[in-house]
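A single protein chain has been omitted; all remaining protein chains appear in their positions.
Labels for the chains are A and B, by order of writing; each one numbers its residues from 1.
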Amino acid sequence: MSKSNLTRRGLIKTGAVAGAAGLTLPTYLRADGHSGFTNAPTGSTVTLGFNVPQSGPYADEGADELRAYELAVEHLNGGGDGGLLNTFSSKALDGTGILGKKVEYVTGDTQTKSDAARASARSMIEKDGAIMITGGSSSGVAVAVQALCQEAGVIFMAGLTHSNDTTGKDKKANGFRHFFNSYMTGAALAPVLANNYGTDRKAYHLTADYNWGYTTEEAVRTSTEAMGWETVGTVLTPLTQTDFSSYIAPVLQSDADVLVLNHYGGNMVNSLTNAVQFGLRERVANGKNFEIVVPLYSRLMAKGAGENVKGIFGSTNWHWSLQDEGSKAFVKSFGTKYGFPPSQAAHTCYVQALLYADAVQRAGSFNPCAVGEALKDFSFDGMGNGPTLYRGEDHQCFKDVLVVKGKENPTSEFDLLEIVEITPVEQVTYDASIFGGELGACNPGA
Amino acid sequence: MLGLNKQDTRLLLLVVILTMAAPFILNPFPEGSAMAQFNAGYPDLMQRFVIFGIFAIGFNILFGLTGYLSFGHAAFLGIGSYAAMWMFKVLGMNVLPALALSVIMSGIFAVFIGYISLRRSGIYFSILTLAFAMMSYSLAYSVLATDMDGPDKQGLLQKGLTGGETGLQLTLQDPRILGQQTTAEGNIPVPSLFGLEMRSAAELNVGDWVFTFSAGYYFAAFVMLLSFYLSIRIFRSPFGLVLKSIKSNQQRLNYTGMNPKPYMLAAFVISGMYAGLAGGLMASMDPLAGPERMFWTASGEVVLMTILGGVGTLIGPVLGAGAIKYMENILSKINSDILHTWFAFLPDGLEDFVVAIIYPFIGKGWHLTLGIIFMLVVIFLPGGLVQGGQKIAGMFRGKKAADEKADGKTTPAE
Partner (left out) sequence: MDAIILQILNGLDKGSAYALIALGLTLIFGTLGVVNFAHGALFMIGAFCAVTFSRLLSVSHEVAVPGEVDFLGNPMMRDVPYIYDILGEATGAAVIDWAVPLSILFAIPVMIGIGFAMERGLIKHFYKRPHADQILVTFGLAIVLQEVIKYFYGANPIPTPAPSAFTGSFDFGALLGFDPGSIIYPYWRLVYFGFAALIIGAVFAFLQFTTFGMVVRAGMADRETVGLLGINIDKRFTIMFGIAAAVAGLAGVMYTPINSPNYHMGMDFLVLSFVVVVVGGMGSLPGAVAAGFLLGVLESFASMPVVLDTLPGINQIIIYLVAIIILLTRPRGLMGRKGVMED
């Protein structure tokens, strides 16, 4: 954009006239020799922007993300017990901030609305000079903010976003995702479902009527059908629906023996609660026990559904009961600081913050293009998911996926899920081209 | 001047000065100071001020003049945004054709929705407009966002007409037949006015103060001034008088043999076009259009803006829009960390106490503050902020103002 921008030159001339007043370009557009990118940090500090839902239905998840970011900042600046810095396979970070600059942060409220999320991201970039934006708790917001960061020329490190689109159709050169996606959920879940429930099953899908719902339904359908399951019905439910009884009732009339709830958040809590009310768990269909599946689990949502999650299969990105060194270190520092174990949203956000800092350190520059290069095809370990690859073609992390199940006898309000299987990364890897979309070129801004 | 009387000219000039000097007025605190948190002079927020100002001015033409409370005006905002985005995708990144289509499309929808809704009055009218807006929202979120290209093609409609939850976005594959498809660097071009990019800006450093002048803001502000001028003319025109008489006594108007329906519909369509214009500008400043722009809370927001500022006054809605957007964007960003820096001078125990008292009202609690302010304004200032301003001005002017009132010279700043 620096080439076609005539006005700026015009304004620079005005600046020369203004002389004494010192008219310069705003930091986020500055194109002077030594930086050449948006919001290049000049002082002894660097500002990161944490854009999380603080109001609206995902506020609790957002609060947990924010706790994780605060912890990450503390660790990056050398405070606390260092957390995952001790187990991270890359040793570039040394607890002196990023490239010797102390890490500071600003926060914004996405309200889980694309518009509001972009507004708060813009304000962090334009007003506070944030060099990187991270966070979020839904795919719509992630895709919208990712596109904004691409335009503005800053790096976007996605928070909790599970739709294939984030690193598929809508991928962007400046955007990176650590969280897993719908495709991986399907690939990991299907074999476990086939093992537990057999290959001769008839599934009925209830799907939230928006992009994430579509991609999740498609992924679970394709991979279960490959196992021999038959899909006997799919119904789209409005996102604003609160009472799902009229969608559950037709399941009773169908010859289905599995119900797949492609819902997340409040939708998931309500549809699962309603399904259990209608006695689907005690039901016998086609001579088999009726089963319910929730493809994407979150501990916070499991808590909302209470007793109803017991024994129900799903997948998750990470869980605090994992016993590898990285997970143990993270649970320990988070638990010590806040008094309860972190959620998967907190984990992915913490890891994203560290990965960004590490990439800057290794690249030796905050320039988004240099950071992007450092993250591309970067392999690392010790962050709680086993060996992980940041694939260069679509900026998606590839790592093991957890298949979990609602615990029958929880020992505390956080102990709601138990890990059934850790699906190895090979099983969930796919070809980058299957979802289409183009990364485009990295944009350093000015 | 410009066909306005002296008082209106003064008001218009005041608004011109305020909008032109906004980058200074909204950035009163030096960069780096603790109070810099309250600066609002950055492009995104300034653009929002004037855009929602346009939205509220338009809404006021319907609600303020005729008293018909539309609870679905956000539908036109959304339609305007989608129309502008489609122009960017198909035609090119110039904002003028995009704004033109925004206004036209929202006008067409307003004729349709208005024709049906205006068959009823009072709360029945409100619910009809609400129903239309909610249907637009639901359809944009779901049915209109499904893949219309087929699974193996990835064309323009791969995310339907509206893009669903994510919103309608620009992609590198969009044709943009009259403009460049991608920039030389391989990125999506940004909206511009004949090459003047809406995102470009210049910065002025004076001592510790930093002032940002954004091209997008000045373009939007110029459009807002035009809309404001137009709305003054409408308020003062015979057409405006007819609308006011609908509000005060529709029956009497009927007895004069005048059919108010065409006037009502005209007001509805004009106000819908204002909303469409605002929507188009939103897409021009930030090229993405999401369905939540049409949700009932968005419609409710413009009602709140108008009433908060002062219904039926010319300047009120703009002030209301500014106040709400300021709270949403500034208050919500103050976190406990910032609070602790502010009160760091206090002794530890006291610091924690003060922070604990304030914390629920800022940051994630900004909705609470918003709710309380609404209640206070409605209870104590039924005329909105404009009335508050008049009261304060009255206090300063003291006796002189009272004398003027006695002469009947001071009229509300309509």
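The definition used in the following text is that a residue touches a chain if its C-beta (ideal position, glycine included) is under 8 Å from a C-beta of that chain, and two chains touch if they have at least 3 such contacts.
Small disclaimer: the values here were computed from a predicted structure and weren't measured.
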Full-complex contact with the absent chain, from A:187, A:220, A:294 or A:331: A:331
Selected residue (touches chain absent from view) among B:12, B:26, B:87 or B:134: B:134
Candidates B:62, B:87, B:311 or B:331 - the one touching the absent chain: B:311
Interface residues of chain A (partner: the chain not displayed): 55-60, 209, 233, 235-238, 240, 242-243, 245-247, 249-250, 252-253, 266, 269-270, 273-274, 277-279, 282-283, 300-301, 303-308, 320-321, 331-332, 335-336, 341, 411-412, 414-415
Absent chain, residues of chain B that touch it: 67, 69, 116, 119-124, 127-128, 130-132, 134-135, 138-139, 141-143, 250, 296, 300, 303-304, 307, 311, 360, 365, 367-368, 370-375, 378-379, 382
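Here, only the chains that are shown with their structure count from here on.
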Computed distance of Cα centres, chain B from chain A, in Å: 32
In the complex with chain B, residue positions of chain A that touch it: 1, 3-8, 11-12, 14-15, 18, 21-27, 29, 54-55, 59, 62-63, 66, 70, 105-109, 113-116, 118-120, 122-124, 126-127, 138-140, 143-144, 147-148, 150-151, 165, 169-170, 209-212, 214, 236, 238-240, 436, 438, 440-441, 443
For the chain B and chain A complex, residues of the former touching the latter: 39, 42-45, 48, 138, 141-142, 145-146, 154, 158-159, 164-167, 169-173, 182-190, 195-197, 199-206, 210, 212-213, 215, 286-288, 290, 292-293, 328-329, 332-333, 335, 337, 363-364, 366-367
